[in-house]
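To start, I am sharing the structure in question, which I have written as structure tokens.
Here the complex is missing one protein chain, while the rest keep their positions.
Moving on to chain A:
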Amino acid sequence: MKFIKPAQQNPIDQGRVVGKPTTRIDGPLKTTGTAVYSYEWKDVAPNAAYGFVVGAAVPTGRIRSFDLAAAQEAPGVLDIVTYKNAGPLGLGDFNTAPLLGGPKITHYHQAVALVIAETFEQARAAAGLVKVDYARGEGVYELSDQKDSADPTDAAPDSSQGDFQSAFERAAVKIDETYETANHAHAMMEPHATIAVWEGDELTVWSSNQMVEWGRQDIAKTLKISPDKVRLVAPYIGGGFGGKLFVRADAILAALGAKLVQRPVKVVLQRPLIFNNTVHRPSTIQRIRLGASQDGNITSVAHETWSGDLEGGGPEASTQASRPAYAGENRLMQTRLAVLNLPEGNAMRAPGDMPGSIAIEVAMDELAEKLGIDPVEFRVMNDTQVNPDDGKPFSRRKLVECLQRGASEFGWEKRPSPPASKRDGRWLVGMGVAAAIRGGPATKSAARVRLESSGKLVVETDMTDIGTGSYTILAQTAAEMLGLPLEQVEVRLGDSSFPVSAGSGGQWGATSSTSGVYAACVELREKVRMALGLNAEAELNFADGSVSDGSAERPLTDALATGPLEAEGEIDFESRGDDHSYFTFGAHFVEIGVDVHTAEIRIRRMLAVCDAGRIFNPVSARSQVIGGMTMGAGAALLEDLHVDARQGFFANHDLASYEVPVHMDIPHQECIFLDGDDPLASPMKGSGVGELGICGVSAAIGNAIYNATGIRVREHPITLDKLLDQMPEPV
């Protein structure tokens, strides 16, 4: 089904199920430990052997030789996979670095061997006996050192409008500042894990992966087999945040290992390996220049960004955050990409927008202060209903409403002025604001729905639920479309034998996958009509387990006289984007306390007001937003993968030294969604919010720290050592 916009009145508008706050249908399984994650499928491979990964101990160079004798002879060892016995491997479309290294080493902790044994303990012990002789190569690891060698990139072309240079020179009030963001780790709680089973030439992997179809294709490509021979199963995924968008070493090594030892093999990436073995959000250096008239109208915007990646990798496209943000006729957007020999950089929750939002939203705060205009008012003044980047009107942009509602709910009028003027005991207290802006993409998504003789409606799609709430919103969609109670819908996800969905990434999952189920349900409704001989012209009304064409009302089960009714459908958004720009918007408000003596920073309150059109399930959507706020708090205050330029790796590669927020770091969080639909977005009339919450929030925290202390820190994370020598004298 092609999406023709705007969406007309449709059964979703009834709002009997969709849009109602609904606790997750997978909740009882997840809270009782009965949801099964990738490493836990006992019945499919009761005799699985255990693989333990050995990571490269050099960042670049070559393997001269292996000495595997001691490991091979160790008790329980079945065999060892290395590049020498793996056979030729391809490179997945979505991988920059090969998932099995050797003889060339591309990055530190790149997998070089998989030791397979009868037990986990045997495999781990034997892995310690694997002897690798490396010829270490040269490498570069610091973005700041390579900045001048960075090149433009096709992945994020430069653009300009008007004449930035002269407009900026003429601007009455301006800022020109440089911001830095750190390397971030996804650090999802479930490590990457796979069980691989071969039956003849057919491979099944139970593998923790956000994008089932991309995964199936890339596993096939890497192993040089037909995609038809690969099945990928991932009904439960212990978090991803982009780190599981693509196939990783666990899947490829498990498949190679299972082939080698002729029995199923299970592999989990050990936690201290994950940070350098997999991917991360690359650090950035960003220069922002903003010029405005004396009365606060922005006339010129320049956003330049630098990041690094392995040869052939991509940029952290931070200018994305500035492109649609605010008015300003004269614009310059530049992206530069340096080659670094660090582990592979790749997408992490709101790639580009998240670090970009730190720069532009702190810069907005700085310019507002210079102008003497309240930062909420300054953003309102420079709102635009047309995307200044492409000239298209936004399908829906309620940023002003989000800012104004948030200011009123949060008590923004009590913001201390001037900075560093409010004390509460030993705390200096301040407030900060920032806009949240993130694209609202939608992409092709298919599903199968089946009305079974028991009256149960089964939904099958290869869509994933990585904590996003997919199970529940898809069940809500199907229940709404067929007029059934939620309890009568069973949703089966994450299996490549199901129709191909949009998958989970880029905030496109919710609107695309529900629209796919909508499309399948439209087909099923027609099959019900035909089975019951209902009026072909009439509008059908499905409610309370019955269907009516206005003259006759029949129980749905009557349509099942000849057996279950099944339909497949697919939504296609190809023509959606030609004349509108699709984004989601919000406003973050944060109150911070900074200890006047120690500069310890504590978040006291957080509020996000968000708008994305119809919110399919306010319960899980709110959790997505506060989850983004929490991760953004980590980026603002804690998270920093430290580059050790001597070793060529991230030094703090475990959960003790890469600090993510814990309970004590996070206060009560509020999230308000504005009412309203976006019929231009999808038949569901709304967009996802999985990445909206992380955009802007780190800037709001930084702006609050400035308001509390009068200290502007432009290098995130803002740790207390960056404040301590500038703290105002305690009074």
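Convention: contacts are C-beta pairs under 8 Å (C-beta built on N, C-alpha and C of every residue); 3 or more make two chains touch, one makes a residue touch a chain; residues count from 1.
Just so we're on the same page, contacts and distances are computed from a predicted model.
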Self-check item: Protein that the absent chain corresponds to, by UniProt name, given "Tetratricopeptide (TPR) repeat protein", "ABC transporter permease", "Aldehyde oxidoreductase iron-sulfur-binding subunit PaoA" or "nitrile hydratase"
Solution: "Aldehyde oxidoreductase iron-sulfur-binding subunit PaoA"
Self-check item: Contact partner of the left-out chain, one of A:90, A:103, A:162 or A:239
Solution: A:239
Practice problem: For the chain that's not shown, point to the residue among A:317, A:347 or A:626 touching it. | Solution: A:626
Quiz prompt | Residue among A:286, A:299 or A:669 that touches the chain left out of view | solution = A:669
Self-check item: Among A:89, A:386 or A:655, the residue in touch with the chain that has been omitted
Solution: A:655
Self-check item: Footprint left on chain A by the chain that the document does not show
Solution: 23-24, 26-37, 39-40, 42, 54-58, 64, 67, 69-71, 73-75, 109, 119-122, 125-134, 136, 186-191, 236-241, 268, 270-273, 276, 466-469, 619-620, 622-624, 626-631, 644, 646-647, 649, 651-657, 660-664, 666-669
